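Sending over a structure as structure tokens; questions will come in a sec.
Every protein chain of the complex appears in place save one, which is left out.
Up next, chain A:
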Amino acid sequence: MSRKVALYGLLCLLCVPFVFPTWWMVTSSMKPISEIFSESLLPSEWTFSTYSQVFRMQPFGQQYWNSLYIAVIVTAGTMAVAAMAGYAFARIRFPGQNALFVVVLTGLLIPSEVTIVPLFRFFQSLGLTNTHWPLIIVPVLGAPCVLAIFIMRQFFLALPPELEEAARMDGLGRAGIFCRVALPLARPALGAVAIFTFLHSWNLYLEPIVYLSTPDMYTLPQALTQFVDIYGGPMWNVQLAAATMTAVPVLVVFVLAQRQFIEGLAHTGVKG
């Protein structure tokens, strides 16, 4: 019994740094500015004026949309590219396969920051800086996709071949087997890939500040740092309101779907 109490005590204590920042972000965004440094856990009076201020200071709705649509396209694109490549590397035998896999895997060794200078020049020469193209194309086809390919390959390697044999007997071609048999079975791995990819795109910071230069093109992470007064000092409570609007929807989706989330992640960890 006392062991249980001790365990709960320890867990609650360890929880503080994990939970307090989010709690504090949400509540302080509704505090008057004078209370921003007070330790009170709740505002003495609730104000929502910071939230309208967010939209007055930045094209925040547009920026929100930018982040959202980029993340959705990148996630869908990565799932498609990674599922196809992962399946082919795991399941189809074709000449040169291993060499090609090694070529793709080198992307794991190269942080995307390493190649940002030539990529910036490349997109600049195409006139695509200050557009969202680099933030979509590079993650879907470049280094960030490689981890997803690896996860999908590991998953398909572990899939029993008998299922596909049966489908082949029924006269299904490769593409048919992939779409109708392999892909539906791969949902846990695809789920994990989707989470990783969405969060990666949603959090991207270096690339947007390198490529984008006007506020209506900004993505959220970049926009969050722009709430400053005329002297360049941060406007804490407005920042917190914007941060809350950025963080809370993702948290809510997670709480609703957390079993699939965590099991999908754990799954890849064991198999990887």
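We adopt the following convention: contacts are C-beta pairs under 8 Å (C-beta built on N, C-alpha and C of every residue); 3 or more make two chains touch, one makes a residue touch a chain; residues count from 1.
As a convention for this text, contacts and distances are computed from a predicted model.
One subunit of the complex is not drawn; among "Aminomethyltransferase", "Raffinose/stachyose/melibiose transport system permease protein", "Carbohydrate ABC transporter membrane protein 1, CUT1 family" or "Ferredoxin", its UniProt record names it "Carbohydrate ABC transporter membrane protein 1, CUT1 family". Interface note for the absent chain: among A:L7, A:L42, A:V72 or A:A166, the touching residue is A:L7. Within the set A:M30, A:M79, A:A143 or A:V193, the residue that contacts the chain not displayed is A:A143.
The residue touching the chain not shown here, chosen from A:V72, A:A166 or A:I262, is A:I262. Listed for chain A, the residues touching the missing chain in the whole complex are 4, 7-8, 10-11, 14-15, 17-22, 24-25, 28, 36-37, 39, 81-82, 84-85, 87-89, 92-95, 97, 100, 103-104, 106-119, 121-122, 137-138, 140-143, 145-146, 149, 173-175, 178, 199, 202-203, 205-206, 209-210, 220-222, 224-225, 234, 236, 239-240, 242-244, 246-247, 250-251, 254-255, 258, 262, 265-267, 269-270, 272.
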